[in-house]
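Heads up, one of the protein chains got dropped from this complex, but the rest are sitting where they should.
Our next item is chain A:
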């Protein structure tokens, strides 16, 4: 608590953890390449260097605010050094900006522009290194790495995995998995947070846009899209629309225009997930078996349990994820020649998630040995495809999803935010559906952005202990407690990404606190305006169980033994 002078103006500080935060609070966007408030301070890029009244220079990220400090952020000297640093970075960096996957979104590119670097006076000293394309979700291009360590800290501190680390030292220093193993052979869970944190094109999504374009171009192929809940709140701001507002209707429209034959909302299959998972949960409760039940909709979390807590594999819900259920249902529907009209069907799933690309090719998600979800693209790829198409997204009118699967409840919608699955399941398990009863659920502690939330609810004669987790480092904390007997739950919902799918690894990056809150609000609003809140009350569900799913529930909605 105190005051400091920043560029001649008095600025109050309270609990800011460093001078940089105070400077940013004062409305000065001091550049950084290695600072993120969610992970530890590293102090490597030196771009946030400032000067004090005694002419001393220091990195503001690494200095605690002190009362009476006098800071200058834009002296001639500092500006020169800042520009020099960007120039030095560019000297050791691939400069094929125009063809870079990150072009237009790259922080380094933006800073070079901001600093007015029009010429790099230094020799390019980088050595060309091969790309790591082993992962189904992530591509690592060491040539574009600036060693800011953001990915390393995100993987280590937020996800508790540490698949990436610093290797070698000095000029030879590189970020890579241990022993330079291909990413696919590590404990990487494909969550994509490294890619969200990466300021350059060094870690990017493995894209599948060309496959989608090819399918759309094929007259003999029916291309069906399913759009995950979290996607709709992360697209608009890329086209100048309000941050976090759901643009589902526009997305349906644009996909139709691109040539998708049918467009569905994954929230529909989320309703199916709620049905199946609730049932499974009640069964396990009754038999007191394989508790706690671990949710299975997040593939990164599922892989995490397989890799780190194999003794809990049996606790994972056998339900497929909403993506998996929907693709299986669509494929089953078009298996009938009457429905297919002789066309081949391709399911494209639009996800906020890079791990979904891995889930789609995970053999136990296949039906009859065949891959159900043909192509997974992320929100980021969707935005690029829209830009590529030239369609003026912002001007589009909303359209509704297609039939026969085009309706979903609010419960399915909130799957995209941490606590959403639990909330939807609790709605299902509650008898009534009045506002009072539903509000009681949403206010019981399932909502909120905390990484670990505990909820205790009476159910029949017992108390249900539920834990809601986002971020795998938090998940590790919870699992350790469970393993050591320090905690006991009936249900643990885990989303690998902090705050849930709205902050997934496939979402447009560089989302600050306001964006995060807006995306969360956007999804809850989408739920608010839905008439039917409870998955079991979705009018399309019962006919589906009576029809297409009859006798095939396990085959289509649950993971297969692999």
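By definition in this document, contacts are C-beta pairs under 8 Å (C-beta built on N, C-alpha and C of every residue); 3 or more make two chains touch, one makes a residue touch a chain; residues count from 1.
Definition applied: contacts and distances are computed from a predicted model.
Hidden chain, UniProt protein name from the list "Branched-chain amino acid ABC transporter permease", "NADPH-dependent glutamate synthase beta chain", "histidine kinase" or "Phosphate-specific transport system accessory protein PhoU": "NADPH-dependent glutamate synthase beta chain". Among the residues A:5, A:44, A:101 or A:184, only A:44 touches the chain that is left out of the figure.
For the chain left out of this panel, the touching residue among A:22, A:71, A:106 or A:147 is A:147.
Touch with the chain that is not drawn comes from one residue among A:37, A:57, A:134 or A:371, which is A:57. The residue touching the chain not shown here, chosen from A:89, A:267, A:401 or A:479, is A:89. If you put the hidden chain back, the residue from A:27, A:170 or A:310 that touches it is A:170.
By the touch definition given at the top, chain A reaches the unshown chain through residues 42-46, 49, 57, 59, 62, 77, 80-81, 84-85, 88-89, 91-92, 121-123, 125, 146-147, 149, 166, 168-173.
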